[in-house]
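Shown below is the structure under consideration.
Note that this complex is displayed minus one protein chain, with the remaining chains in position.
Order as written gives the chain letters A, B and C; numbering starts at 1 within each chain.
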Amino acid sequence: MKLILEKSKPGRKGVGLPKLDVPRVSAKKAWPKELVRSHQPKLPQLAENDVVRHYTNLSRRNYGVDQGFYPLGSCTMKYNPKINEEIAANCGFGALHPLMPEYLAQGALEVMFRLEKALCEISGFKHATLQPAAGAHGELTGIMLIKAYHRYHGKTNKNVMLVPDSAHGTNPASAVLAGYKIVELPSDDRGNVDIQAFRGALNDDVAGIMLTNPSTLGLLEENITEIANSLHERDALLYYDGANLNAVMGYARPGDMGFDVMHFNLHKTFSTPHGGGGPGSGPVAVNEKLVPFLPVPTVEHRDDHYFLNYDVPMSIGPLMTYYGNFAVMLRALVYILRNGAEGLKRVSEDAVLNANYVMQRLKEVGYTPSFPRRCMHEFVLNNSDKAKKGARTLDISKRLLDFGIHPATMYFPLIVKEAMMIEPTETESRETLDNFIEVMAQINREIDDNLDLLTQAPHNLPVKRLDDVRASREPVFRYKPGQE
Amino acid sequence: MKLILEKSKPGRKGVGLPKLDVPRVSAKKAWPKELVRSHQPKLPQLAENDVVRHYTNLSRRNYGVDQGFYPLGSCTMKYNPKINEEIAANCGFGALHPLMPEYLAQGALEVMFRLEKALCEISGFKHATLQPAAGAHGELTGIMLIKAYHRYHGKTNKNVMLVPDSAHGTNPASAVLAGYKIVELPSDDRGNVDIQAFRGALNDDVAGIMLTNPSTLGLLEENITEIANSLHERDALLYYDGANLNAVMGYARPGDMGFDVMHFNLHKTFSTPHGGGGPGSGPVAVNEKLVPFLPVPTVEHRDDHYFLNYDVPMSIGPLMTYYGNFAVMLRALVYILRNGAEGLKRVSEDAVLNANYVMQRLKEVGYTPSFPRRCMHEFVLNNSDKAKKGARTLDISKRLLDFGIHPATMYFPLIVKEAMMIEPTETESRETLDNFIEVMAQINREIDDNLDLLTQAPHNLPVKRLDDVRASREPVFRYKPGQE
Amino acid sequence: MTYTSHTDAERREMLETIGLEKIEDLFADIPKKMRASALELDGPLSETEVRREFARIADGNCDMTCSLFLGAGSYHHFIPAALSHLVMRSEFYTAYTPYQAEASQGMLQSIYEYQSMMCELTGMDVSNASMYDGATALYEAAIMAMRCARKRTRIIVDECINPLYRNVLATYAGNLDLELVHVPAKDGHTDVEAIAATLDDKTAAVLVSNPNFFGVVQDFSELAGKVHEYKALLVMSVNPVALGALKTPGEMGADIVTGEAQPFRSPMFFGGPYIGFMTTREKYVRKMPGRIISETVDEDGERGFVMTLQTREQHIRREKATSNICTNQGLLSLTVAVYLSLIGRDGFTALAEQNISKAAYAKKALTKVEGVSLKWKSPAFNEFVLSLPQDAEKVIENLTAEEKIVGGLPLKRYYEGMDNDVLVCVTEMNTREQIDEYAAALGRLI
Partner (left out) sequence: MTYTSHTDAERREMLETIGLEKIEDLFADIPKKMRASALELDGPLSETEVRREFARIADGNCDMTCSLFLGAGSYHHFIPAALSHLVMRSEFYTAYTPYQAEASQGMLQSIYEYQSMMCELTGMDVSNASMYDGATALYEAAIMAMRCARKRTRIIVDECINPLYRNVLATYAGNLDLELVHVPAKDGHTDVEAIAATLDDKTAAVLVSNPNFFGVVQDFSELAGKVHEYKALLVMSVNPVALGALKTPGEMGADIVTGEAQPFRSPMFFGGPYIGFMTTREKYVRKMPGRIISETVDEDGERGFVMTLQTREQHIRREKATSNICTNQGLLSLTVAVYLSLIGRDGFTALAEQNISKAAYAKKALTKVEGVSLKWKSPAFNEFVLSLPQDAEKVIENLTAEEKIVGGLPLKRYYEGMDNDVLVCVTEMNTREQIDEYAAALGRLI
């Protein structure tokens, strides 16, 4: 499809602005010459109809959860309830300026207050900040809280963060942004943190560990008690990457497992849409120890009045211009209220059930899970046997596209060769799972019968396989008007 | 795609109802046994996610104006502005019960009152009723008004309605429903009503004529003055089928042309969406003569108060349960306000410009307009030369689908052989028109080079050409659960 | 301009292609004396101004915190959030009637699903794609019955049918050779014996409703037998929500079933657009008005859907068509299919039960008020008639003005001798609290 900029034609008018009801003052008149833009920016010039068609047709070249199965591991691509969108769109929150006097923003503050409470109850923590805009932002926040804690307690030597090799890339990247050195811990053959390596890495410089539990392998950490105890003995803290919280709601709470701080991904566990790459929301919950350092403002409730509290003397400060991705929080609260405690427990049950079911059936049709354990809400296949025959995980993935199925996460976690990380989520029906299994079985047969079908996939999408290498060797970052 | 009923699985739950907060009373308990339904109806049983996917994917197997060019003659498939939908969805009109006390429905009544006024101004009539649900319903209404008029004046002999052979099928069908005999008038070689035939048909039994002007051939009736005068001399009335009003707004008003009554298609001229076959709205406007017979209730305004007036002694009565398709009227009023007088005039200008441009260019690439005149907002091709080579209008149309273009109206009006009736509308850009012309040129070349491309089209839609004959010989009207 | 695309330069170029000089030349065929002078219309308004204007206009309406006990043909029901999201997919709502089947499988399949569900609900074989609304569907059924029972011109109309529907019947009936014979209600229900006594060889159809205007449900099996003895057709207009609990019209012996499916989508929208439905027995399908979708196959033998039996319709048959209907309420057929799929089989049953339960609770609560009683004790669905000790219009008016409760429809305007009676509707949307408040307010006002 042409770019919207290529469809532009000089002089066409789009949607009109409100009528100007005061005397027109041009920039030329209002400002000194050197301040005034010399040329109009070359933005598109099109009638409304053409813009609507362009983006409608572009949308038809995209794939979302509303179209079909999207077992993208670690991303919890569950159904995004439409009631979330309705409440966000219709209740007038959109018109609320963030600096509105508090008494005119009681509704918004109530939403934040109640969401914080609910997240704390679900996670077993004391307080939470809703400010972080995404998971990685939550990680950075959590790690800064650990840093503030150690600083406050005079432990400025603590400059090492332990990160398992199975961790998501954002974990080490966030810790580095918070000023830590990273020590990477290997995994053992059951997918746990290698406990010997952990013991070896432990010393007084260690500020903490960042764990995902269940891990990115979809496995619960079996040595969590020892890890928690030995870190806490040294006043090192445990960070919980909550990307996988969908596995354990109502069954286990990170706060009860020995963690000190965690982030949530509201855009994963709590059903808010991913928006093709955001906006998300990554609230951070903490136990008693870290409460004094929470970002300002905190949301409080006193005498029937909600308010923003900036008077938190040891706070690390604000994380965003305002209070985070409010409209995402709103959706998450709707979701939590729709489910209640029973519903959220059922979410985790069916998420784990679906993952185990798919794992078992894929094993039966010739795929190899990377670890010989029951999984939680997701699992990782090791496709190196297929790769030897010429069908890399990439090829299997592109072939899945031909069947109207979104591929799983590829090549992550890094420690599994030819990794294919499958997270079905709880909102998928038995038929959807069975269809996926059948398709995977067929693809496995195609590896022997007709390998080209895989290596040349996808066949019936709007484009054929795209050339990534060219894009990084000769990247083109923008359209230049007049270039055609 | 499977039917939603085929995807159903016993025991699955959809969206929940409001919580029941009073004692449960089953039908069995409340009613005598013989009143109670014996089996639950076999409705689908699916989770919300699966229903959303089903209809999302079904929508992707449908083609609307938002995707591309839709030159379906006589249907005025113009762009449907999103602001219309926004106002209809967001201003709370949805929650308004039709039998609400008038003082609580002033907003809705104002909308109706103002729309009536605007339509009268556009058409040159005195009053209008907004009740009819569609064009055909408007026709029936208009013809009933004529009947009431003649009855009132004791002219019960007038039992013939003249209808040109180029008229839309609804015209004769509506007149019959109003109790008239139809006399069909042939067209002459300029697309006008054959004036000799008209004169011949004229007698005292004639109650009126139903004209479309411009006609379904896209041509203005050149003898309108004679037709109007000779009918009026006999107290016969002229009905104007407003399906083609898009051609003349701001340039000519049916009321000034000598017509006595007309219907509008709000879903054509006034940009309200067609909804895949409705709902539409077909208001009927009348001149002084017919005002006393208008359906009840009329919408009136007095002392700063809008009200529904049922006290119209000679009224033909109500046409619908309530007041017509209100939400469609709402959109039409938005459209009229967005455009203003200048805008509507421009609409007709560009509609006519586009049609003439496309007609001229198609002529140049080998197509044959059915009449050698300049057209108004649409025109009809006569493809009989192509049909002789084996490419019927049907084949050309199906081939257009392969290029992402919705075909024009086929085989209507009936008086043109292999008719293809093209109405580009004013909201199409030059590029869209040029692309259509190019595609038509290419298809014309294909007729000689590769006829199969046409006769086997479409090639890349979700289904191949469908078997209509089988559907009428062995129709299947419903899915029977358990049939699979 | 607002929604057109061409620049002045483009217009000039295009005129040149056509061989004209100026835009006005395009309109040369319009005789000078018929030329319109400039129209006097409000606008053009920008989107922002339109929003402001309609916000102001909407202020003239009820503010929606009213509690509503008004039914009488238009009902306030639950609308699932996913519904409008799906229906507003622009591939659906910006499409025309599915004339090009290959590019319209989405709409065609949805309507086929709608037809299947409506048949299932009513216990019939065939459904059409939709009619304008409940009243026009009933009239279409009456004249369809005349086509089925040839040469007969009498239609017996039960006076328990919504008076608004009967007024509409009267409007159209006057144009044809057709006699409407009204049979009065008896204690709020259909007087089966009186109808039976009215039947004769000229009778094409008997029209009844279920639940009727007073909310009363009735078994018409016996009536059906009698109607069929006279080779006439039984036409039943139903509130489809009740079919979650009520014996199907099919089982009762109805020949044509019609009704208003507005309760399946719900925005009340000041009366429209709603959706009339019609189902019938297979033997009558060729007499049916409106569009009908059928399954078929494509050239590869894959299943697909098309409009069928079009020879019944006006665009083919013109003055011999079964109806003049063309544009119908297509998007609402889709809406009904989506709605029924979303709430599902059990939700549908529960919906009927909730309506019965709420009405039962309301009857009890409201009749506790001194002087207020149920007019009739007959089995009813979600509406019932309440007798007040004084003029009902006045009471209901005060209730609205003072308590923001729209308490129902006073029946004085519709039936003689019912000055003190009000038709109350209670659905799953009325909370217990609302009902209790209604009772309390009534107590204060009487």
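As a convention for this text, a residue touches a chain if its C-beta (ideal position, glycine included) is under 8 Å from a C-beta of that chain, and two chains touch if they have at least 3 such contacts.
Computed from a predicted model, the values in this text were never measured in an experiment.
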Chain not shown, its touching partners among those shown: A, B, C
Per the touch definition above, residue among B:3, B:17, B:109 or B:420 touching the missing chain: B:17
Sole contact to the chain not displayed, among A:284, A:319 or A:454: A:319
Contact footprint on subunit C, counting only the chain that is left out: 47-48, 78, 80-81, 85, 88, 90, 428-429
Residues belonging to subunit B that touch the chain removed from view: 9-13, 15-19, 46-50, 52, 56, 81-83, 85-86
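Assume only the chains that are shown with their structure count from here on.
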Between B-C and A-C, the pair joined by more C-beta contacts: B-C
Rounded Å distance between subunit A and subunit C, as computed from the means of their C-alpha atoms: 46
Subunit B and subunit C: spacing of chain centres that average the CA atoms, whole Å: 20
Touching two or more other chains - residues of subunit A: 9, 12, 46-50, 52, 56, 81-82
Contacts with two or more other chains, residues of subunit C listed in rising order: 1-6, 10, 45-47, 80-82, 85, 90
